[in-house]
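Only one protein chain is missing; all other protein chains are in place.
Chain IDs A and B follow the sequence of writing; residue 1 opens each chain.
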Amino acid sequence: MRGLARLGPLWQPCLLLALLGLLVHNLANWESLFRLVQPDTRQVIYSRDSFSYLLWQHLALVGLAVVGSLMIGLSAAILVTRTRGRAFLPLVNQLASMGQTVPPVAVLALAVPVLGFGNPATVVALLIYGLFPIVRNGIAGLQGIDGAVLESARGMGMSAMQILWQVELPLAAKVILAGVRTSTTFAIATAAIGSTVGARTLGDPIISGLINGNNAYVIQGALLIGLLAISLDALFSAVDKWLPSTH
Amino acid sequence: MIELRRLSKHFADTTAVDAIDLSIARGELCVLVGTSGCGKSTTLRMINRLIEYSEGTLMVDGRPIDQLDAVQLRRRMGYAIQSTGLFPHWTVAQNIGLVPRLLKWPKSKIAQRVDELLNLLNMPAREFADKYPQQLSGGQAQRVGVARALAGDPDILLMDEPFAALDPITRSNLQDELLRILHQMGKTIVFVTHDIDEALKLADRIVIMDQGRIVQQGSAHELLSQPANEFVSQLLGKADRGLKQASLRQVQERMQPNIQGYQSEQPSISAKASLKQALSAMLWHQQDYLWVLDHQQQPQGLIELADIIPTKPQHRRPRS
Partner (left out) sequence: MADSRSDSVLPLLSLAAILSVLLLDYGSVQANRIVAGVGHSLWSALGSGLATLLLLSLLAILVLNSLPNLSLLTKLKLARLKPHRYSKLYSYTLLLFLLLQMPFGLAWFAAIQIPESQPFARAAPGAGFWLLLFFSFLMLLELQRSTAHRHWLGLGIGLSTLAAWWLCLQLGWLDSLALVREYRSQQGPFKQALQSHLLLVGGTLLLSALLGGLLTALILNFRSLQSSVFALLNFLQTIPSIALFSLLIAPLSALSMQFPWLQSLGIRGIGWAPALIALVAYSLLPMVRNCTVALQQVSAEVLQSAQAMGMNRVQLFFQVRLPLALPVMIEGLRITCIQAIGLTAVAALIGTGGFGNFIFQGLGQAAMDLILLGALPIIALAMVADYLFSAAAKYWQPGVSHD
């Protein structure tokens, strides 16, 4: 009963994802609709790649990058909040907040001279940019835990590992999740721009449409990217509601 | 049971605990009292190695604790603190079951233990087991904290001002319950407080600390009748020391077994009441005697002001 009630908030992201799926599969059939936007052009449906392929590529880039940033960023946050790594805490914290002032486009642009064009450069850029919010939130979440809780956990005879997995990470989960959510939002937006550095993403129709003056392409790409971002954000919001509140 | 020998703790440039000697016997309730920063909490936390000591020896059951694994050691000792430190993401039952789970008890035994402890602390398991800490009142949370400390059935219980944040009535209730439970269980307890009245009420032995040293230790009576120095008598509350002492004695210790002329409408007092309560009742009724009743309201005897203040001849006020 309680389990069902907790799953409740999931209907929203499910609906949005279903809509996204519907669009991805049927956009190509709505030629007459897009003809209204772009009456004088021969081709009004982007067809270099199928939308489902682009969506899949986009998701893969974002997923790879966010999982990478989560693993690296969370490890860093855990390390600098242990006694041994405490010395690095101020520097890492400062670095993460400074990193967030660098515009994501600039990170993407700088990845190209180092890594060349294509998917790898895009993933690495997304991953690096995604680190900053996860590290910051990770540190904030782990440090925000009531000292008395940690002391009593130690006092009860929990080992350092048990405290980390059973107490610290669950208590910091909401804050960490917020960091992952920010990272994902940035990654989806920046991956779209990744089309300009040679990655295949949902940004392709937009860029191609902008270059060729084809607004129909632009709208197709923008619609899908916007919907993707909104559905994933709704998913995060559902997960956040599902996590037990700790305050 | 617990032996501290010339135990010291130095922090960067301060000495928090300065070569103290203390031995606590099995089953004893030893209360460390002092102002904040006197080293009482540090001493307590050195016993379960939340703080490592700098010098000296600390033995539990005859074994130096630095030879024991800190984590294993802590599982053998209950620990309750002022801010409870309950895990906010776990239910009351999960919180209480923590140490038994760490000790790998079977599930059914853990559940049984949780129920037993909740009932012991007057919190019906059916009502409270599945609640989260933030749904509890301060007093209830503190009960759960104590239950959690007791759950692994430790021989030793360490308590750091567990009741300090509670209102006076809840605090007094919990103190009474603690005493009741302890009499049932016979645990060794080290209890830290800054509240001298709490110490006088609970302690078998009071250890008064100041600036990292033990100033005096002994029973409540010994301390009240012979404070070692000005600091101790200050701490004991110089002005109402007499009243405090009176609160430690029961009426039945001083009453006369004489019920001649007993009249039920005259002022009376329970045999278990303290001398302080008796004095208060005499003041209230403006009368220098009270009838003493047992718990069935049957007269047991009589207590007079002179029984409470046995004046010596040379101190008798000169009459004109």
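Rule of thumb we're sticking to: a contact is a pair of C-beta atoms (placed from the backbone, for glycine too) under 8 Å apart; a residue touches a chain by one contact, two chains touch by 3 or more.
Nothing here was measured: the structure is a model prediction, and the numbers come from that model.
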**Complete:** By the document's definition of touch, the residue of A:L17, A:I45, A:V105 or A:V239 touching the omitted chain is A:V105
**Message:** One chain is left out of this view; which of A:A77, A:L177 or A:I225 touches it in the full complex?
**Reply:** A:I225
**Message:** Counting contacts across the full complex, list the positions on chain A that touch the omitted chain.
**Reply:** 37, 86-88, 90-91, 94-95, 98, 101-106, 109-110, 112-114, 117, 185, 188-189, 192-193, 196-197, 203, 206-207, 209-210, 215, 218-219, 221-223, 225-226, 229-230, 233
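One rule holds for everything that comes next: only the chains that are shown with their structure count from here on.
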**Complete:** Per the touch rule above, chain B residues touching chain A in the complex are 48, 50, 71-77, 79, 81-89, 98-99, 102, 132, 134, 145, 148, 158
**Asked** Inside the complex, what are the residues of chain A that reach chain B?
**Response** 146, 148-159, 162, 167, 170-171, 244, 246-247
